[in-house]
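Only one protein chain is missing from this complex, and each of the others stays in its spot.
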Amino acid sequence: MSGIDPFALAAAGLMAFGLYGFCVCRHPLRRLLAINLVGNGVFLALILIARRLPDGPDPVPHAMVLTGIVIAVSATAFGLALIRRQARPEDDGND
Amino acid sequence: MMLLDGVLALLLLLLAGRCVTAASLLQAIVAFIVLGLLLALSWVRLQAPDLALAEAAIGAGLLGVLLLGTWRHLPASGIHHEFPWPWHGMKQAVSALGGLALAVMLALALHETAPEPAAAGETALAQLDAAGVKQPVTAVLLNFRAYDTLLEMGVLLMALIGALIVRRPLQDGSRIAPATLLSPSLARLFLPPILLIGLYLVWAGAYSPGGAFQGGAVLAGAGVMLALTGLLRGASVDGLWLRGLLALGAIVFTTAGVLLVPVTGHFMAYPDGLVTPLMVLIEFSLAISIALSLLLLFTGTPGLARSRP
Partner (left out) sequence: MTEALPVLLVFVPFLAGLGQFVLGRAVPWSQQFVSGFNLLLVLLLLRAVAGGEPVIADLGGWGEPLAIHLQADGLATLMLLLTAVLAVAISLYAIPAFGGHARSAWQFWTLWPLLLGSLNALFLSRDLFNIYVTLELVTLAAIPLVLLAGPRKTVDAALRYLLFALLGSLIYLAGVALLYAQAGTLDLALLPAATPTGSLAGPLAAALIITGILIKGAILPFHIWLPAAHGGAPAAVSAILSALVVKAAIYLLLRLWTGALEPLVSIAAGQLLGLLGASAVLFGSWQAFRQSRLKLVVAYSTVAQLGYMLLFFPMAVTAAWQGAVYHGLAHGVAKAALFLAAGNLLYYLGQDRLEALRGIDRPLAVSLLAFGLAGVSIMGLPPSGGFTAKWLLLTASLQTGQWWWTAALVAGGLLAAGYIFRVLRLAFLQSAEPAERRDGPVPGRLMAWTATALALLAIGLGLISAPLLDLLGDIPGGGS
């Protein structure tokens, strides 16, 4: 076990903290943060996985991370819009 | 250097724990943003500078601004107290045990990953000369696996449409965030260099770290800065040109992919002589759509307008 990468531990920890947060937190904004923690853990894991080619890092997982970040941020931004709407239901327009 | 890695990893874990267990929502959000920045730093250490750039600009920067903006909108009474520690209840304890088990398995699985190199990645590096760009990640995103990137533009667009459906109508002319350290004159001063950096990043994506996403995010950041200082405001009407620019990336990508089929025989394949200019064209149109989508996700409006003096 001596050679275990600290970042592998961090990636696993981020995913686990995120899942834990999703399960125990009730506020949707906290749940959204927890989901993003899971996402960050997955991205970190992908970057670790990319380090195995002899000539430079593997670009395929890197591309997956870049795509994943943009998807995660767009979906999170949509989630934040929903949370803002949920927090102030009284004024209703655009229905 | 191992020590630095260890400290970084430890800080990441502490911040993740803080993000979940912080008593106040604001503390959780701040922990998340700092975590994003440290993650970017870790990625520099892990030979992924372009991803670090993207994470800092999009994952920590823009998302951070969005999170704080949302936090400001929440009524104080609506933020109920959380009991997120494992000893607070049965559900918490079970989730903690489950999380721990998962973490151990994931760490072991990441530790034992097979030693032989990935076939797909090797192929990508071997064919880099034919891809029209020198940067391997850009080559994968815009050429080898361009289809994923195209669909991703669809995700971005639909997230924006969704956010606009739930928006509350805003009083036109109201600034988005009145309290800020930036003054309009300072923002005017910063604007040209930020725009230049953004455009350079898009352009540089072909050879070095950078690309449409990072550059687009920086351009969006310039817009956010203008919006924060009140030089730019959200408008409730959108125009044909604006919608056209939002869809530009996907449309240029698809059109190039379809029109060249008779030449190349494959959808989304690019002929040898044209590949570099096509890559640049696609990269800039993607960056424009990305920047505008992210900016509108920030303002939460279908349109934009200059502020009236």
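Which chain is which? They are A and B, in the order written, and residues in each are numbered from 1.
Criterion: a residue touches a chain if its C-beta (ideal position, glycine included) is under 8 Å from a C-beta of that chain, and two chains touch if they have at least 3 such contacts.
What you see is a predicted model, and the numbers here were worked out from it, not measured in a lab.
Asker: The chain left out here touches which displayed chains?
Answerer: Output: missing chain touches A, B.
Asker: Can you tell me which of B:72, B:266 or B:306 touches the chain that was removed from the display?
Answerer: Checking each option in B:72, B:266 or B:306, the one touching the absent chain turns out to be B:266.
Asker: Could you tell which one of B:120, B:182 or B:280 touches the chain left off the display?
Answerer: Reading the full complex, the residue touching the unseen chain is B:120.
Asker: Looking at the full complex, which residue from B:17, B:59 or B:162 touches the chain that isn't shown here?
Answerer: B:162
Asker: List every residue of chain A that touches the chain not included in the displayed model.
Answerer: 15, 19, 22, 28, 31-32, 35, 38-39, 41-42, 45-46, 49, 60-61, 64, 67-68, 71-72, 74-76, 78-79, 82-83, 85-86, 89, 92, 94-95
Asker: Residues on chain B that touch the omitted chain in the whole complex?
Answerer: 105-106, 108-110, 112-114, 116-124, 127, 143-148, 151-152, 154-155, 157-159, 161-162, 165-166, 238, 240, 243-244, 246-247, 250-251, 254, 258, 261, 264-269
Here is the rule we use: only the chains that are shown with their structure count from here on.
Asker: Express in whole angstrom the distance between the two chain centres, defined as the mean CA positions of chain A and chain B.
Answerer: 12
Asker: Looking at the complex, which residues from chain A come into contact with chain B?
Answerer: Those residues of chain A that touch chain B are 3-21, 23-27, 29-30, 33-34, 36-37, 40, 43-45, 47-63, 65-67, 69-78, 80-85, 87-88, 91-94.
Asker: Using the touch definition up top, name the residues of chain B that touch chain A in the complex.
Answerer: Checking each residue of chain B against chain A gives 2, 5-6, 8-10, 12-13, 16-17, 19-20, 25, 28-29, 32, 35-36, 39, 42-43, 46-48, 50-51, 54-55, 58-59, 62-63, 66-67, 69-71, 73-75, 78-80, 82-84, 88, 91-92, 95-96, 98-100, 102-107, 110-111, 113, 115, 117-118, 120-122, 124-125, 136-137, 139-141, 145, 148-149, 152, 155-156, 159-160, 162-163, 165-169, 211, 213, 290, 293-294, 297-298, 300.
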